[in-house]
Structure formats: C-alpha cells, structure tokens
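This part shows chain A:
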Amino acid sequence: MSGRALLSSCFLAVVLIAFAALPGPSHAQGFAGLGTDAEGFAIPEPGRGFTFPEDHGAHPDYRIEWWYVTATLTGEDGRAYGVQWTLFRSALAPERREGWDDPQIWFGHAGLTTPDRHFVGERFARGGVGQAGVQAEPFAAWIDEWRMEGPSLSEVTLTAQGPDFAYDLELVTGMPFVPQGQNGYSVKSASGQASYYYSQPFYEVTGTLALPDGPVRVSGNAWLDREWSSQPLAETQTGWDWFSLVFETGERLMGFRLRDTAGPDFTAATWITAEGTPTPYPNGAFRAEPLTITPVAGRDVPTRWQVSLPERDLDVTVEALNPNSWMETAFPYWEGPVSFTGTHRGRGYLEMTGYE
Partner candidate 1 sequence: MTGAALSAILGHWRRHPFQLATLVLGLALATALWSGVQAINAEARASYDAASAAVGGTRPVLVDPAGDIDQATYVALRRAGWQVSPILEGWVRTPRGRVRLVGIDPLTAPPEIAAAGTVLAGDLTGFLGQPGMLIAGEATAARLESADLPPVTVAEGIAPSLAFADIGVAQRLLGLEGRITRLILREDQPLTRPPLAEIAPGLEERASGGQADLARLTDSFHLNLTAFGLLSFAVGLFIVNGAIGLAFEQRRPTFRTLRALGLPARRLTLLLVAELAAFALISGALGIALGYAIAAALLPDVAATLRGLYGAPVEGGLTIRPAWWAAGMAIALAGTAAASAGALWKLARLPVLAPARPRAWARASQATLGPQLAASAALALLSLAAGTLGAGLLAGFVMLGALLLSAALALPALLSALLALAARLAAGPRAEWFWADTRQQLPGLSLALMALLLALAANIGVGTMVSSFRLTFTGWLDQRLASEIYVTAEDAAQAEAMVAFLAPRTNAILPIWSVEREVAGAPAEIFGVADHATYRDHWPLLTALPEVWDLLARGEGALINEQLARREGLAPGDRLDLPGGALIVAGSYSDYGNPSAQVLISVSTLTARFPEVERLQFGLRVPPGQTEAVMAALTGEFGLDPGRMMDQQAIKAFSLQVFERTFTVTGALNVMTLAVAGFAILTSLLTLAAMRLPQLAPVWALGLTRAQLARLELLRALGLAAVTMVLAIPVGLVLAWVLLAVINVEAFGWRLPMHVFPADWLWLGALALLAAGLAALWPALRLARMAPADLVRVFSNER
Partner candidate 2 sequence: MRPRPRAQALYLSNHLTDPTAGMLLTATDLTKAFPGEGGPTRVLDGVSFTLAAGETLALTGESGSGKSTLLHIAAGLEPMDAGEITIDGTALSTLDDGGRAALRRQTVSVVFQQFNLIPSLDAAANIAFQARLAGRHDAPWCATLAERLGLREHLAKYPEQLSGGQQQRVAIGRALAVRPKIVMADEPTGNLDEATGDQVIDLMLGLTADTGAALLMVTHSERLAARLSRRLQLSRGRVA
C-alpha cells in the first residue's frame, strides 16, 4: 500500500466515526481466513491477480479505494508544473444500495502546483444518486464536474477545477498496467496489513492549465495509482513519505517509508523498467532521509531528501518544486512535484503525511 492508503484511512479516521471504531489489526487478522473483517468488508489476500478492465472499476466490498493521478508537466513557457487528481471511495458498509441509502461515499482532491503557487480543490459526494462514481468500461470516474474518462483507462481526459484554477489534460499510453508488490498484493507493515495495488506510470500528457494569469499549454508525464483495501495501518505508524520517480532514462521507481514510533520504519519499493517490468523490493531495501526541513502551514516538513536504493545503485537528492505544496483539505497533507539529481536525474511526485 502506498502512502495513499494511510492517507485515506486517516481521512476516514477523522471524517468518519465508523472508521475510528474499527477493530485493531490483530483482531482483523482473525477473520483473514474468511476473507472478511468483523463488519463484513473483504480483506486482500495474496495471489489474487487483476482482471482488466473490471478491476479499473470500483470494489464496493472493500472499505477504501482510490484512483490517484499525479502528473509532472512542462509548460510552453518552459516552467515546471505539477497536477494531482484523486478520487477516493470510502464505504460505510460493504455493499451498494439505491439512492441516498448507498453507503458508498466519495471525495475528490485536485492540486495544481507551479514553482510559486499551489492550488487546491476538494469535493464530497454520495454514491447512490449519481453525483460521483466509477465505471470500468468505457472507463469513467467522476465527482461533480471533475472527470477522468475515455474509451479505456489507457486513453482518458482528466479535468478538475477549483475556485481559482482548472486543468484539462489528455492522458495516453500504450504500456501495460504495472502490478505493485507481489503481483499486486502490496504489504504495508511487518504485521501483514496489505492492499491490492497497481499503477500506470507511463501516461504521456498534453493539455491546458487555467491559471490566474491565463491559460498555459503543457505536456509531460502522468502516473496513475489504483489501490483498494479494508485494513488500517498499525496505530504506531504515524505517517509516511511516498515517492514516484521518473528517470530521464525511462525507468520508474515507486518507494515509500512508513514511519513507526514502536520500531524501525517500514519501507518498500518497486523498480519499473522502461518496458514496464516491475521488481519489488522488500522492507529495508529502500531508504529516504530528510535533508532540509521547511516550515509549511505551521508544521515542519522535509522538502529535500536523500533517497537511495543500493541494489539499483540509486542515490539521489530529491527537491520539491514548490516547498509550499500543502493540500489544505479536510485532512491536510503535503503533495507536490519534485526533481532529483545524483546518480540519476529526473522528475517525480512526493507525498508526505503525519507531520504535525
């Protein structure tokens, strides 16, 4: 599970009292054999694999799920930009019902980062009335007027807006979807919590950003993460730092660090070749250490990092495009574009939560 899992579960912990009442991880494990937890939510199991396009759609049996796009873009003006588009699904019960009775709740986050500005949008919606949802084929994910849709998930239009910004992007790729972890079964802690997780890190992007100074044509790269689960993280896991790095040479790296107050941090990473072949790395292989702390929104947030994966001879300094990429949403966090230098060069996205 990437940082998004924790992000999402923290959201729920704050927004939904139901989630706070969840049984702890050990208790949940007791039901793992049956594939459901105490409230009837399905629990990820290894060896499931993915079926497309069905798995692009929603999995209402699972407590949490998201469609998470980050894009590193360059404008015609030569400036660097970053875009985030996220649709979260959160279930109060493992089922679907008609109309307002539907226990599926949706929320959306949109971000647009420039070197000196950071724009945020946030939406909430109820599932049953059609205000938000996801359909596998032809692919459509939406909340209000924000959309990610196209004939298939390999060719989508991505739009979102807030009071002071908007974007409209075309995402296209011919590459396969990349399973994370053990063929899509992504372990998140030493005690075994896990999620289903696959990515599409190879989108090529063209489109327009609407900014206060006027529209900007942009092009670049986008990365989609798809993940669903029912399990929260351990109570001692206070936050995470998640990196998606795109090398100038065409390879990709996904790596995260789960900070734990009770023991060593839990890390995981996937090395993806330019052809889309993933290699997962177990706990401890990936390392990320803060270099520079910046005060952001009243908190101390690391905005420069030393990231390494010795098994791939990777050792880079990752630096935020805009240190103030703060997502001032119901549950606030840091998410923004980065660039890196060192053994490798390139651009990517960084997400950090739990910095109080």
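If you want to know what made the cut, all candidates are chains of the complex that A comes from, given by their letters.
A few remarks follow.
Everything that follows uses one rule, which is that contacts are C-beta pairs under 8 Å (C-beta built on N, C-alpha and C of every residue); 3 or more make two chains touch, one makes a residue touch a chain; residues count from 1.
Because the structure is a prediction, the values reported are computed rather than measured.
Touch with chain A in this complex holds for only one of 1 or 2, which is 1. Of all residues in chain A, only 15-18, 92-93, 97, 99-101, 103, 105, 107, 121, 124-126, 129-131, 142, 144-145, 161-166, 210 touch candidate 1 in the complex they form.
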